[in-house]
Structure formats: C-alpha cells, structure tokens
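Beneath this line is the structure, given in structure tokens, with notes to follow.
Apart from one protein chain that is not included, each protein chain of the complex appears where it belongs.
== chain A ==
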Amino acid sequence: MELYGKMAATQDNKQKESSDQNFDYMFKLLIIGNSSVGKTSFLFRYADDTFTSAFVSTVGIDFKVKTVYKSDKRIKLQIWDTAGQERYRTITTAYYRGAMGFILMYDITNEESFAAVQDWATQIKTYSWDNAQVILAGNKCDMDEERIVSVDSGRLLAEQLGFEYFETSAKDNINVKQTFERLVDIICDKMSDTLEADPAVSTGTPTTRLSDNTTPPQQSDCSC
C-alpha cells in the first residue's frame, strides 16, 4: 500500500541515532534531481538495504543518518533526501547550506531528467558553498532495454561540469555503496587540500586534532 511503502520503522534507537553526537566527523550530504529518478530508493538501499517498486513521492525533505568508518574515524553521514518538484524549492534549497557533498541524480530512461542536470548544477552553485563535491549518478541502469541516455553522454556531461560519474541501480544494488564511498573520499581529499593550502592551519600540526565533539567540524579540519 502506498502509504506504508516507505515509512521508516520508528524505533527509539533511530531517534537517538539521528541526533547522536558521538562521532569524529560529520558530513552533510544531499541527494537532488528530478522527481521519480530514484533518490529516495537510492537512500533506502544505502541506509537500510531495502527496495520497493511502489512510488511514494517525497514530501518536502527527509533525512537518514549512517555512520561509516574510515582510517579508524567515525564519520557520521547526515544524508538529506529532497523532493524534486518545483513547489518544494524554497524548503529544499534552504538545506543546501553547509552541505559538503551532493549526489545529483537522473534516470537513464528519462530524457527530461537528464536535461535538467544543468539546472540542478546551477542550483548547487547558487545555494551551497564553493567546495561542495558533486557526483553525477545515472540511476536505473538495470533498465538497459529502456535506456535513452547513453553512458557516454552521461560521462561527457559529468566531465563538462567537473563532477565524477557513476551509473547506478537502487533496484539491483549497483554502485550504491560505491557512490557514497567515493563522495566521502573526495570530500576528505578536498579537505586535506584545503588544510595544506591554508597557511594559518598548516603552521599547526599537519594532522589536525579532533575538535570537540559537540561542535561538529564543518569544513576545515578533516584529516581522514
């Protein structure tokens, strides 16, 4: 049934997880793109390893939290799932602020969603900070018979926009984990670049100490 399609289980520990402050780093990530390209499914596959073929259009905005480990550090990912429709633009763009990474998604069987990628990229430029990292994801690659956007045109567009590129399937679990892991990697790389480039920081110890857990590091002190 539609209503229950993607309702998250509400357990007390979920509540704790969403606001739990015990981590070394916190990355805020956003998934954006046209409606029905598979953003919500992609997040459900990654966070809960589930998939449903029912389409429950996301209302406004939602998020999930997932903790990953990298070089012995706990990295908490706060992953925001946005609604693609125009009517939610005010609320969704408000959440771009402070995002360190974006997954910009289109559907390889839907020309319109691919044509909209440029506009979504512009939204990122307008509403987020300059160093935000972006991965372009061509989702539903399990539906090759209905493919309209070729792998090459996806890759070419990603190159032009300066993004990395994956073809993915939330349904068949293809490149889902890889997309998130790669995004985390390039965010970390970017941060250590920033650290090296910033003399004020690099005069200190090159491996930055973990900052106080109660104030999550935003951009400048990651050494993972």
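We take it that a residue touches a chain if its C-beta (ideal position, glycine included) is under 8 Å from a C-beta of that chain, and two chains touch if they have at least 3 such contacts; residues count from 1.
Everything that follows uses one rule, which is that contacts and distances are computed from a predicted model.
Per its UniProt record, the hidden chain corresponds to "Rab15 effector protein" from the list "Rab15 effector protein", "Chromosome transmission fidelity protein 8 homolog", "Zinc finger HIT domain-containing protein 1" or "Ferritin". Remark: the omitted chain is touched by one listed residue; of A:62, A:142, A:164 or A:181 this is A:62. Per the touch definition above, the residue from A:41, A:78 or A:123 contacting the chain not shown is A:78.
For chain A, the residues touching the chain absent from view are 1-4, 6-8, 10, 14-15, 18-19, 21, 26, 28, 56-57, 59-64, 76, 78, 80, 85, 87-88, 90-91, 94-95, 97-98, 216, 218.
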